[in-house]
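Attaching a single structure in structure tokens format; questions to follow.
Removed from the display is one protein chain of the complex; every other protein chain stays in position.
And then subunit A:
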Amino acid sequence: MSVTAAFHVQRQGFTLDVKIELPATGISALYGASGSGKTTCLRAMAGLERLPNSFFQIGQDTWQDEANGIFVPPHQRQVGYVFQEASLFPHLDVAANLQFGMKRIAPVQRQVSESHIVELLGLSPLLKRSPSALSGGERQRVAIARALLTSPRLLLMDEPLSALDKGLKQEILPYLERLHRELAIPVVYVSHAADEVTRLADHLVLIDHGEIKAAGPIKQVLLDHQHAELFNDGASSVIEGRISRHLEHFASELKFGRFALRLSQQDHPVGQQLRCRVFASDVSVCLTQPHDTSISNIFPAKVSHVAEGRRPGEKLVTLDLGEEQQLLAQLSSHSVERLQIHPGHHVWAQVKSVAVL
């Protein structure tokens, strides 16, 4: 099963023309600046907007095929939708909000239990409260649970964290990760926050001015230097591994493949899966194995690609560690020339710091 979409629309000053194929598992992120058309895509998937000449199919079910006059209205689509603002019904308490959608599907179609979802999103102390008595983060958790309780085949999330401040964001992200691990519902997640996307997404679609710039597994898309500039906070690569042990001097070790990365001490238990982001600007290169350096994360690597960087005088170098693990390094053109860095050369990559997501 997969999700196929083709959306087209031309409005004043805005053209959307996209073809999207998404895997039917995991979290797919639609990433782009505001006004790039990502929310319009999401609304079209839910049927909240009917775009001309468009097509949308999930598995064997066609929800929109304008060529054949097919358009399934939103209330007949098995989607869950989480809006930017929680939009709880003010006249209903939390429990009644949660049951609103659940009551409207046949019992045989219910694939998630209410108690499980309530537990998953930590809502049991809130059930009797009115939406106006909840914090922003609590409201958004209720909205997510409410959407999940309709047992959707596809969960659509439109910047669900953007209306929250940083602290509340950190409060919700772990719930989203649990959801990802424990439920098999595919998610389409719209965001313009690079940190959320790199933390949550398995699959990444980059949208810019109504066009798809790149799509694929997140590690691959991030490595492509052409898209680096679309990421507002700089080029980076993603490392996913498990905490293998806790070390002395307030450090922890993350195993990924046959490599190990030394991190600042993590609160998570050994075995916990963790995703990290390594910014290209935090990676430097030596021709010989450095011993007298303060940097402890050093990997032998092979240069696979050298590209122009974001600014003149900068190069973006792709380093292959083996086992399909790659790093991006942002170097000055001067250094690249001085060290004669070319594809195929063996070097040592020094990782100065790692952002744990």
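Quick note on the criterion: contacts are C-beta pairs under 8 Å (C-beta built on N, C-alpha and C of every residue); 3 or more make two chains touch, one makes a residue touch a chain; residues count from 1.
As a convention for this text, contacts and distances are computed from a predicted model.
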UniProt names the one chain left off this complex as which of "Protein-methionine-sulfoxide reductase catalytic subunit MsrP", "Molybdenum transport system permease", "Acetyl-coenzyme A carboxylase carboxyl transferase subunit beta" or "NADH-quinone oxidoreductase"? "Molybdenum transport system permease"
Touching the left-out chain: which of A:80, A:186 or A:309? A:80
Options A:13, A:69 or A:90, residue touching the unrepresented chain: A:90
Selected residue (touches chain absent from view) among A:104, A:128 or A:249: A:104
Contact with the hidden chain, among A:44, A:58, A:117 or A:147, goes to A:147
If the hidden chain were put back, which residues of subunit A would touch it? 46-48, 73-77, 79-81, 83, 85-91, 100-101, 104-105, 131-132, 139, 146-147, 150
